[in-house]
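Quick notes on the structure that follows.
Yeah, one chain of the complex is gone here, protein chain that is, but the others are all in their spots.
== subunit A ==
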Amino acid sequence: MGKAITNINRYSVSEEEKRDKDFAEVKEAVADNKDAILKGIQLLKALEEGGTLDTAYAFTNAKRTALERVVQEISKEQYTPLLENLPSLIFLIGELDVNGIRDLTKRLNKGIEEMEQVPSDEKSNVLDVMKALKDPDVNRSLTMMLGFLRGMGRS
């Protein structure tokens, strides 16, 4: 029973009421998801202990600017070769014979160890070298090196 009206008195909730309501809502959500939230807290704790949380926080805050800066910087001409090399480098790693290199590295290390024990003023004459060839360790080293030189020349 009435004329057309358009005025609306907005329902106003006091700040306190609103906060109480929000709190109740959150409380309910917490209760409903107890396990997940506890796990979440553990996760946060782990991140905090490792210092990751601070980093992530700082990065998130500066995400847009950081990205802009990085993109701007990295787009400069001087990085072009780097950027273009980056994927090639990755592919290169894929092609390396890691086991071979590991073996070689071990041998290199051993060699260095041995080398360090040789007094710095000691000298060898041709005879010493000929004699050393009879030492199976020296002989193997030389044979391997010759093989390496052959292979490198071929490719």
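Throughout what follows, a residue touches a chain if its C-beta (ideal position, glycine included) is under 8 Å from a C-beta of that chain, and two chains touch if they have at least 3 such contacts; residues count from 1.
One rule holds for everything that comes next: contacts and distances are computed from a predicted model.
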| Absent chain [UniProt protein name; select from "Formate dehydrogenase subunit alpha", "Trimethylamine-N-oxide reductase", "Sarcosine oxidase subunit delta" or "Ring-1,2-phenylacetyl-CoA epoxidase subunit PaaA"] | "Formate dehydrogenase subunit alpha"
| said: One chain is left out of this view; which of A:58, A:83 or A:108 touches it in the full complex? | reply: A:83
| note | Out of A:22, A:68 or A:135, only one touches the absent chain, namely A:68
| field | Missing-chain contacts mapped onto subunit A | value | 1-11, 67-68, 71-72, 74-75, 80, 83-84, 86-88
